[in-house]
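With one protein chain removed, the remaining protein chains of the complex are shown where they sit.
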Amino acid sequence: MIIIMKPNASEEAVKKVTDLIESKGLTPHLSQGSQVTIVGVVGDKSRLAGSNIEISEGVDKVVSVTESYKLVNKKFHPDDSVVPVGNTHIGPGNLTVMAGPCAIESREQLMETAFAVKKAGATFLRGGAYKPRTSPYSFQGLEEEGLKYMKEAREATGLNVICEVTSAHAIEAASKYVDMLQIGARNMQNFELLKEAGKSGMPVLLKRGLCATVDEWLNAAEYIISEGNPHIVLCERGIRTYETSTRNTLDISAVPVIRQKSHLPVIVDPSHATGVRAYVGPLAKAAVAAGADGLMIEVHPNPACALSDGPQSLTFDAFEKLMDELKPYCELSGRRISF
Amino acid sequence: MIIIMKPNASEEAVKKVTDLIESKGLTPHLSQGSQVTIVGVVGDKSRLAGSNIEISEGVDKVVSVTESYKLVNKKFHPDDSVVPVGNTHIGPGNLTVMAGPCAIESREQLMETAFAVKKAGATFLRGGAYKPRTSPYSFQGLEEEGLKYMKEAREATGLNVICEVTSAHAIEAASKYVDMLQIGARNMQNFELLKEAGKSGMPVLLKRGLCATVDEWLNAAEYIISEGNPHIVLCERGIRTYETSTRNTLDISAVPVIRQKSHLPVIVDPSHATGVRAYVGPLAKAAVAAGADGLMIEVHPNPACALSDGPQSLTFDAFEKLMDELKPYCELSGRRISF
Amino acid sequence: MIIIMKPNASEEAVKKVTDLIESKGLTPHLSQGSQVTIVGVVGDKSRLAGSNIEISEGVDKVVSVTESYKLVNKKFHPDDSVVPVGNTHIGPGNLTVMAGPCAIESREQLMETAFAVKKAGATFLRGGAYKPRTSPYSFQGLEEEGLKYMKEAREATGLNVICEVTSAHAIEAASKYVDMLQIGARNMQNFELLKEAGKSGMPVLLKRGLCATVDEWLNAAEYIISEGNPHIVLCERGIRTYETSTRNTLDISAVPVIRQKSHLPVIVDPSHATGVRAYVGPLAKAAVAAGADGLMIEVHPNPACALSDGPQSLTFDAFEKLMDELKPYCELSGRRISF
Partner (left out) sequence: MIIIMKPNASEEAVKKVTDLIESKGLTPHLSQGSQVTIVGVVGDKSRLAGSNIEISEGVDKVVSVTESYKLVNKKFHPDDSVVPVGNTHIGPGNLTVMAGPCAIESREQLMETAFAVKKAGATFLRGGAYKPRTSPYSFQGLEEEGLKYMKEAREATGLNVICEVTSAHAIEAASKYVDMLQIGARNMQNFELLKEAGKSGMPVLLKRGLCATVDEWLNAAEYIISEGNPHIVLCERGIRTYETSTRNTLDISAVPVIRQKSHLPVIVDPSHATGVRAYVGPLAKAAVAAGADGLMIEVHPNPACALSDGPQSLTFDAFEKLMDELKPYCELSGRRISF
């Protein structure tokens, strides 16, 4: 932690700050210049909790030096993590493709989609049973019935299955039927849910919040891992900006940024990021080229009739074509697309 | 709903769209121009759920005409709501001031603050028992113990008390001790929590999400009201922007915007909006001048030692001074500050 | 300047950094902790231009301690500036109201508006002769003809007049006819224009860029003042965010933030900030309550026929009513509205 004093800070003000630091058993380091004085504090920052130095007299600002996330921090855990899920693993060497409908609408819709995405080369079936929708009057999902269809699809196809969970109750239900839990963007800072997901021990896909910084996202992951669950995969799905030509703005830089800051795998969801199916293909390729560990793509037997997010869903044919086109990009990035 | 066709859309494409609309029992209205054709659809939009017209051939874009929130919409409920809470009400004629510490740290801290804010003229005591914190290693709150102190403070001072809830469990606990529930910014789209708050029948303060649009915020309120609970007050607390000189950017325009779009009362939290106590006073005055129904302000016996949000908390003296300065603004806005 | 080393930085890496600092005639101060080493550098930062320490081996990040703007910085010039313009001054004690049409459309329109805003209590007439418009097909302004009408309006009413300038040529022309130059939001980082405005010696109203930080805005002002022209007034006019219910998001916090960081006066333009005339009144009051030194408000004889920004313009009656309502807010803030 670094404390920057105001240009006109008195000697007493500086002394008050250094005394406070020493009183907590830490050592202050002074750098006195012609314009400003800087006080460096190295050590266990948590000892200063409840000492709001930024409002001490004469203090201009306080700059944090170390990240608050530790267990997901690459600085302390330099090796990239491999997250085992079902019959595969997510991380180095693999390109994991999760595909399926935004919402599970019926047994038929799901089974049909499962066989189609399996044939095209996906290794995960995605599908929403609990749908967080902006309006209470929109379709809210089939809940546990949907989870049962997911399990059936898994048994029929050998695909791993993943479902979003929106409450402790949903985690409990999903744990019986699926291979991996998804925490959605709107719940990225639902800390109660993160703790429950941590306790479940299940692999968790943690989507980035609509306006979460990378640091907040990694702190959210820290909530899960600090409960003893290291099986976390991050998913970039677009952030909120002023631009309206896409539903969100895919922050493709998040892929190399996460690679530098954390050891957790990171995948990309170009469907939610853009909201427009014509943009899904180019951005899927971009994500693989940027080094993503996988993709989450919405596929629907008949997008024009989808109850949720139809405009961004690919048809079976379009998905199969995209998977073919992705193969050489996958090879270039040194990853295998199948398990 | 309005469907705008592409300049080169064929007659068949237009017919396909109008046929689809008619098949749902609705009537399309065609406007054919030299460059583009527009199809207007008036009526019950929900009949078109699962008809993703935007991806029909020849369609350029689809524009929604009506808001998806109905019960909180001023267009259909033109009279401003008055929300009764404890021994007072929030809405026209009143300026409700909620004050207290970010986090309840101890019985002493809370009681001392309660008497101080009461003396200065506040009618609500705020205080967090369940704290959603970015890092799992930050202080997380006293939970039910804190709620008990709140009840005690209410009984000792006659203040109404409000606490944030972060789970169904917390709602159940808080309902026993406090007058009003608060849904925090990070949970504004935690739809499970919104539904539970709706079912509780308790008055709810709904903070705006960190990057929620006004429309998403009103849809979140619609989740609560559609469960039969109309006792909702909105709270603007700053939105996320690129500017870093304040913690968030107070969207002061939200006050007149909400006044135009909804009948619900709206208050302002200048403490969380700025994160800097020197800015709390000017923005509190601005909020009252802009027409807010109230204020939420952080007050702490010793901000330098606060376990959460110390830098934005006012001392007792500063709060009392601010309340004095607010009085004439309050009168100008035609509101009474005390109950 | 503070240099934060990576946790695993070698001693040689640290030495390389301190050697580099010493080679520039500066003194490094080391703070060595269990996790990280911090190197403080105090002194003339400009000596390190061209030494990109952030990419030296073992360096995690570099944090700047002092602002790059000096002459407009309150730290070094603590007294609030008073900017003399025409027959008045902008700054402490005064509330300056600039009113008029977005664009000058005709001699009649301008003269009629000038008399109306004068009667209502404005001290400045605003009006655009050079209009920066998003589309080349929108009305671009009357240019020098418009400037002549401004001068005529000044002579007829005694109002001070202000016009936006968009090029060196426009500055030259405007200097002959008006009292104050306006640099618009889109040109806030048109550094050539800033330098020319600095050289002109004319009072300058510097609008905040559409997505400028407060620091970038003050650096833009530094371009003007560093040419020897201290007569600068800042104007907050809304920033770009994701919210669409207003044209821009008025950053009302900018008023107290500027007050803390700079000695320059700051006014607020609620018309451009919101784009909706129903919101202009509440936000004008909020701006005065927050401590602004003035307001810029769009007024038009017939907003429904305005060639630019009609929807946000007030009628003469609405403006007169607003000015009456503003008076008590003005008194509360210790300012006089007339000269």
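Letters A, B and C mark the chains as written, and numbering starts fresh at 1 in each.
Throughout what follows, a residue touches a chain if its C-beta (ideal position, glycine included) is under 8 Å from a C-beta of that chain, and two chains touch if they have at least 3 such contacts.
Since the model is a prediction, treat every value here as computed from it, not as a measurement.
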| item | value |
| --- | --- |
| Residue touching the undisplayed chain, where the options are A:V39, A:C211, A:C235 or A:V299 | A:C211 |
| Residue among C:T27, C:S56 or C:S175 that touches the chain left out of view | C:S56 |
| Contacts of chain C with the absent chain, listed as residue ranges | 46, 49-52, 54-56, 68-69, 132-139, 166-168, 186-187, 189-193, 209-211, 216, 219, 222-223, 226, 240, 277, 303-307, 310-311 |
| Absent-chain interface as seen on chain B, which is shown | 2, 4, 6-8, 29-38, 40-43, 63, 65-66, 75-76, 240-242, 244 |
| Missing-partner contacts on chain A, residue numbers | 211, 213-215, 239, 241-246, 249-257, 260-261, 273-274, 278-279, 282-283, 285-291, 328-329, 332 |
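We adopt the following convention: only the chains that are shown with their structure count from here on.
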| item | value |
| --- | --- |
| Centroid distance [mean C-alpha coordinates] between chain C and chain B, Å | 31 |
| Chain B: positions in contact with at least two other chains | 211 |
